[in-house]
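Here it is, the structure in full.
With one protein chain removed, the remaining protein chains of the complex are shown where they sit.
Order of writing sets the labels: A and B. Residues in every chain begin at 1.
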Amino acid sequence: MADPLDYIRGFGVTFKKLFEERLTLQYRGGKGKPGKPDEKREKGLRFHGRHVLNRYEDGMEKCIGCELCAGVCPAKCIYVRGADNDPDNPTSPGERFGYVYQINYLRCIHCDLCVEACPTQAITESKLFEFSFTNRNDAIYTKNELLVDDNGKPRWLPWEDWRDGEDEHTSAWMRATSPAGDHRYEGVVAWSGELGHGVRSPEVGQSDSADESSRPEMATTEVEQ
Amino acid sequence: MTNTEAKTTLSVTIDGEVFEARPGELLIEACERAGTYIPRFCYHSRMKPVGMCRMCLVEVDTGRGPALQPACMLPCSDGMTVSTETPGTRKVQAGILEYLLINHPLDCPVCDKGGECPLQDQTVAYGPGESRFVEEKRHYEKPIPINDNVFLDRERCILCDRCTRFADTVAGDKLIHFMDRGNNTQVNTFPDEPFASYFSGNTVQICPVGALTARPYRFKARPWDLDETVSTAWTDSAGARVAVQSSRDKVIRLLGIDSDPVNWGWLSDKERFAFEALNSDDRLTAPLTRVGDHLVPTGWSTALERAVSLLSDADPDRVAVIGGARLTNESQYAWAKLAKGVIGTDNVDSQLADGLDPELVLGLPRATIDEACTPGGTIILCGPDPKEEIGSLYLRLRHAVVHDDARLIELTPTATGLSPVAAHSLHPRPGEVADLARALVEAANGGPAVSAAGVSAEEISSAAVAIDGSVTIIIGRASLAESADCVTDAALQLAALPGSRFLSALRRGNIHGALDSGLAPGLLPGRTTIEAGAARFADAWPSTPASRGLDTAGILAAAADGRIDVLVLLGSDPINDFAGRPLAAAALETVPNVIALDMLVNDSIAMAADVVLAASGATESAGTFTNLEGRISVCRQRVTPPGTARADWMIASEIARRLGFDLGFDSVESIRAEIAAVSVVHSGLDEKALAEALVDGLLIGGSGDIMVPGVVGVSPSAHDAYSLRLVASRSMYDDGVALRNSPSSRGLARSVTLRLNPTDFDKIGVDRGTVVRTESAVGRLLVPVEPDPGVPVGSAVLPWAAPGSPANTLIDPFSTVTDVRVERA
Partner (left out) sequence: MPTHAYVPHAPGYVDNDGPKIITKRFPLEDSYTLERSEATGGYAGLRAALDRTPAEVHTEVRDATLLGRGGAGFPAGIKWGFLPPGKFPYYLVVNGDESEPGTYKDRLLMERDPHQVIEGCLITCYALGLAQCFLYVRGEMALAQERIARALNDAYAAGYVGRNILGTDFSVDITLSWGAGAYIVGEETALIESLEGNRGMPRLKPPFFPAAIGLYGQPTIVNNIETMSNLPWLMTNGAEQYKTYGSETSPGTRLFAVSGHVRRPGVYEVEQGVTTFRELFYGDNFCQGIREGHELKMFIPGGGSAPWFFPEQLDFPLEARPVGAGGSMLGSGAIVVMDETTDAVKAALRLVRFYARESCGKCTPCREGTTWEERILQRIVDGEGRPSDIDLLLDVADNISPGPYPVAAHPDAGLDAIPFPPRQTTICPLGPSSVAPITSTIRRFRHEYEAKITRRNSIAVSAGSVEVAS
């Protein structure tokens, strides 16, 4: 038989903690009050946040609507549909572009497999994970919401918490082999992007990994970068 | 082994294991049967091998040491030793793949074939890991349209000759070919001549890379997000087996399934692309009722109440049902039970005066497609142009004639798509085909050859000589401007040929299922008549009709006279499809109440329907299909119907329930069980047998209780010198409501021209293409005219339902032939 006072003693811990200093960081979703600024932790270099759809420097979309991201997605949160490019006013280089592109963030587990699968580096992930939508429609990001704007920056949606500089930290990596298959471009950094940490060193030609002597001059003598 | 014993198998050693191959079997097929897959690109089991891609090179030893041989060209021989795994074989396979890939663009993510591509798959399995080719690849303009629906990407093409071989040897439309040479070899069309083939979609299906893509599927989905089920093509009566593929609950592609007795994997473009109509934005998603001049959406209970009140108020003899060929066998049976058993009318007809006497089709000894295509046999075509109406049947017949030495004798009013390969093309005057048939049979049975129906005695006697071996007669309506009785009489004449069998060429969807289900006046389900079968249905049905009702022409004539109160259009459009537009229009104007079941609003519904019940389409409901041989094959449901549309049998059950009778059906299986129980011919139809015959289907043979009708004795009226006999024949693409709602087929309907023999054409004295006035006893049309030497003198050929110029305007359904006067407008 327990002492009835034990119930009251038990609350003692609660009351004691009520007046101690807090250990958690203060975060108010960007609405910090004067004197009490909110703080965000630095994210890791390879942090997986919400996606962005990239463009080429000329504004063309990189996405070709191939659905490989949707195919590889373990959470089945991506819905893509391709369509024929209008030859006179193309959306992306080539025949096909991503006509529908949707990611359901109620399902996404940010595994980054879609980024691995993408053959054109169209989809990359940003550092952003702080979004608080209040309905399902907002949680399903459409192509217009995912696509970077004309400056190559991710779009800031009303329910997302972006801070200055965070839009720079998208984990894009660059492709270095020649898209055309022209041997003179082998080893030359042919693509570069405005997003991401930097540019990877070029990939060597497939058969020539041991044949370094035969290719380097191409980079400076024949191809203007 | 002695010489008298013929050796039936050959011992071939495949990778060390002895395998018994069949004589004449190609090595690549023997290996496949033995479980050893030899990679290939150009080889296709339904076409002659060419040995072009060299992918199937394997080391073969026939006693002279191992040598690399193409397995697709090499017939097995006794004692042959094959090694598919040796380093030499592997190196060559990797080398060939490297060659194929050096100029193949790596745009797999863009390419529709990516994910189901033999080149991808075999590169993974047999290819080199990497390419040593560093130069620029070969470039061509990216996809060029080679016809309205098919695009050709020459960069992706690996020149396997499959599409070109198909066009040449299977379809007979040699419109694509190799051009240029060496590394610049490419497939292309001839300048300014599109690949205008009814079968162009097959080239897309057999292309081993993504070089050929079809507009309806282009970029719609990727292979890994497709769901697939087996079904049967519904646009004609061949019953071609198809794989229905959908993504996100929407059908986006149909592929042909290689069913040995039916379509061999081929489809006509109409069969392949007609699913687009099911995805049309104009599909009925809810029932409609007429409010004033408009049809407005309503709920099911409202619509059904209205339909039931119309039906229950009417005298059964004043109720009529037209149509039913669109329905599955199960829905047809449910509707037969509703109309004949519950409502109690025998005014039920699934043909719109464009078919044949059902007792002729069911009563004559029937042939299968395989029997018709017996190598070395004789095919007599006394029916429509199969190329225009039943594409899959055309391909089988053409193969039999071109590659299997069958002889084709045509008894058709004009040249057909098979005429170029026919042994004899006899063109009787319209209405007189029975006279020609009699003369031919007499000559074939040793009698003297006499000229008949405008065909000379020499032609008849030389055609008669060609009749040999198994004889199959294909019967159907070559011209809708002459009465079905002409074909009945001709068929009964030809039945006198020894051993002859008949293959029906009624074209409309599941029309043979409708006849088997009793959707014809005087018939009950299971190939029986209301007299002979009444006893069998006594338990299952509340009643059966006591006397024979009216056929469609009779129904419409009665309706125009005010003797029909309720007309049910069971997926039919009499205005456009009935052979006699003036009568159909008069009937629909007069009949007080029209109930329609359909997927789309057609012209008849728009004009006259009071209640429209939204029905589900072929891929949206389960069921079975009966093809022209009587072969039952399953159609599985792949997607859900749009809105609240539901299966036709459910609507029948619902109407019956509201009329106070339970049809007793809660699933298609329960309907099939009742069919198997009450029908003599369907007794073998059980779920297990159907499941086992998933690809080839279940052949339902026998005539049941049907007796062959007697000779009608048609005698066409005398032909006056001022008029021409009309031939109205169907073409593949017409102005039907389904094709109007298929974006890929919509533009393919040919603009209509009246075609005359140059002699008759010259008499009119106008230029080619001039619009002339064409007038018959019942109607008048203004159409452009052009000369065509394929049309016999004295005839005028007009396509059936071409946009804007419906030929049935000119036709009186009760006259034997239709004479028209063609004059300057």
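Convention: contacts are C-beta pairs under 8 Å (C-beta built on N, C-alpha and C of every residue); 3 or more make two chains touch, one makes a residue touch a chain.
Predicted model, so just to flag it, every value in this text is computed and none were measured.
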Per the definition of touch given earlier, which of B:L68, B:V124, B:A546 or B:V711 contacts the omitted chain? B:L68
Taking the entire complex into account, which one of B:E85, B:E116 or B:E135 touches the absent chain? B:E135
The one of B:D61, B:E98, B:E228 or B:D686 in touch with the missing chain is B:E98
Looking at the full complex, which residue from B:T185, B:T285 or B:S547 touches the chain that isn't shown here? B:T185
Using the document's contact rule, name the residues of chain B that touch the chain not shown here. 50-55, 57, 67-68, 70, 73-75, 88, 91-92, 95-96, 98-100, 102-103, 132-133, 135, 158-159, 177-178, 180-185
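The rule we apply is simple: only the chains that are shown with their structure count from here on.
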In angstrom, rounded to a whole number, how far apart do the mean CA points of chain A and chain B lie? 51
So in the complex, the part of chain B that touches chain A is made up of which residues? 106-110, 114-115, 130-137, 142-143, 218-222, 224-225
For a test of understanding, state which residues of chain A touch chain B in their complex under the given definition. 64-68, 70-71, 81-84, 94-96, 99, 119-120, 180-183, 186, 205-207
